[in-house]
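In this view, the complex is presented without one of its protein chains, the others remaining in place.
The first chain written gets the first letter, and so on, giving A and B; residue counts start at 1 in each chain.
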Amino acid sequence: MSTFPHRHLLDIERLSATDITAVLDLAETYAGQNRSANKKSDKLNGKSVVNLFFEPSTRTRTSFELAAYRLGSDVVNIDIEHSSTKKGETLLDTVLNLDAMQIDALVIRHAEDGVPQFIAPQMKASVINAGDGKNEHPTQALVDAFTMRRHKKTLQGLNVAICGDISHSRVARSNVYLLTKLGANVRFIAPSYFMAPSYGKLNIPTFEDMKEGLTGVDVIMMLRIQHERMAQGEFAVSLKDYHQRYGLDHKKLAAAKPDVIVMHPGPINRDVEITSQLADDPKFSVIHEQVAAGVAVRMAVLDLLLSGR
Amino acid sequence: MSTFPHRHLLDIERLSATDITAVLDLAETYAGQNRSANKKSDKLNGKSVVNLFFEPSTRTRTSFELAAYRLGSDVVNIDIEHSSTKKGETLLDTVLNLDAMQIDALVIRHAEDGVPQFIAPQMKASVINAGDGKNEHPTQALVDAFTMRRHKKTLQGLNVAICGDISHSRVARSNVYLLTKLGANVRFIAPSYFMAPSYGKLNIPTFEDMKEGLTGVDVIMMLRIQHERMAQGEFAVSLKDYHQRYGLDHKKLAAAKPDVIVMHPGPINRDVEITSQLADDPKFSVIHEQVAAGVAVRMAVLDLLLSGR
Partner (left out) sequence: MSTFPHRHLLDIERLSATDITAVLDLAETYAGQNRSANKKSDKLNGKSVVNLFFEPSTRTRTSFELAAYRLGSDVVNIDIEHSSTKKGETLLDTVLNLDAMQIDALVIRHAEDGVPQFIAPQMKASVINAGDGKNEHPTQALVDAFTMRRHKKTLQGLNVAICGDISHSRVARSNVYLLTKLGANVRFIAPSYFMAPSYGKLNIPTFEDMKEGLTGVDVIMMLRIQHERMAQGEFAVSLKDYHQRYGLDHKKLAAAKPDVIVMHPGPINRDVEITSQLADDPKFSVIHEQVAAGVAVRMAVLDLLLSGR
């Protein structure tokens, strides 16, 4: 455990392939523990984890909360939905006050890019990024890698297509960093208005056509369309047109390898970015496995960051 | 414990008299434990209980939460107040995602009838109905039966009057099923606009006159008037008139048996459906005992459903 060389989990960008593998390996142990009758260990007994969410989240918050409980830690939830700061107190004062209470980990989600990275150097507690703006969502990428590895043994040489609203997606960004570090070949499939910004030196091939983009891939990662934005007329395309061109169904899937797996970080818009039929098809869809992996991966992260303290 | 033949607690309708008695008997044990200095056992150590409330509730949620803690379980609370689904995710996806996190029980309250019954067959976790629309609220009926049994030894042959806003009451429905299964004689007292729908083969006598209806009863169960609806003019009657005809007071109580007990599932509208004086009269009112029984009965339910897993 003591070989994990980080105090915080801020993003995938600064992790090495070895770091990532350490998380995935330990998560395997916890995935087993989670299937047993008593899912609880006392590894983090007496620790205090605080979930500080400035954006609403049921799934991620619950996943972290269960992860902490199953390691024996206490958890305090703080939901601050409508403002990034309260009554004139700065964000930094808020988190430093929590730090003064001798908490061990602060799991933070914030609508602005870079918040976890900004606060971490000033905190004694471990800071875990649960999503910062459009930047990163590192634990989701670890969850996705865990799921891919289970099905494909290794990520080395794997062809992975990330499809949909890439431009606004912190999930996409974290996955790009992780997948390239572990030797997978990433490609983007999206209409121009959803295409990702450049990723510096990473030269990600892009496709506007689904059939072309899906040809020969091992893994398809569909992203959520925030169709509430579409409804506001931001995009000159109807949901129905979008679904026709970019919604994944069994027919489009035929271009991929026969043993392709289909992933989605959730929440799903059924029959928008993916058909209900495909999302529920156990032959291809590993969406529920991703959710199950979520708890195990977050247990591994908490353990690696906290158990040596 | 292993004799309880259900994976879920969805309603009273599908429980047998034996099932009900098993819950009540075990609840007696926990009622004793709750009066001791250390109220906690490790019976459900390592289990994860999720409270998923789509309608606000302080009392029922707190009661389930304390029940789970006192058996050593962890608890995650999810309050979704304003919508039945979130950001386009279906209710079924929400609960299946929680199920994928290897939770052991999902306690769910929802404004629509039949939601727990709909999701249960698809869940690995035990589903516990904490109130579904106007349909059922099974743990409340178990709490009420527990309280009656303590005071009247048996429910067999007991005359029980359910009074007030029966038509909208899931508490009334669950009680009707339970009381008839255990051999009590139920009657309804309500004005026509609050009278219950038919209960199939169960032929429940109805009374519009309180004095007539209360004559000779052993137990009176008052229901909450949602007077916010009255204020909106839905009923052609003022709260004062309603109180005069259907509000329980010591005078109307005289028609019942001398050792009658007065119940209310809460929250009480004092001096609407019941006078403050009577609600607080320890000679008749067992309202606080009902609340105390709530934790013990929910501990019994959680134990019976989860401890064999």
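We take it that a residue touches a chain if its C-beta (ideal position, glycine included) is under 8 Å from a C-beta of that chain, and two chains touch if they have at least 3 such contacts.
If you're wondering where the values come from, they're calculated on a predicted model, not measured in any experiment.
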Of A:93, A:241 or A:281, the one touching the omitted chain in the full complex: A:93
Contact with the hidden chain (one of B:21, B:62, B:90 or B:215): B:62
Hidden partner chain, residues of chain A it touches: 45-48, 50, 74, 76, 78, 80, 86-90, 93-94, 96-98, 100-103, 309
Chain B residues that touch the omitted chain in the full complex: 34-35, 37-40, 58-59, 62-63, 65-66, 69-70, 227-228, 266-270, 272, 288-289, 291-292, 294-295
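Methods note: only the chains that are shown with their structure count from here on.
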Intercentroid distance (Cα basis), chain B paired with chain A, Å: 40
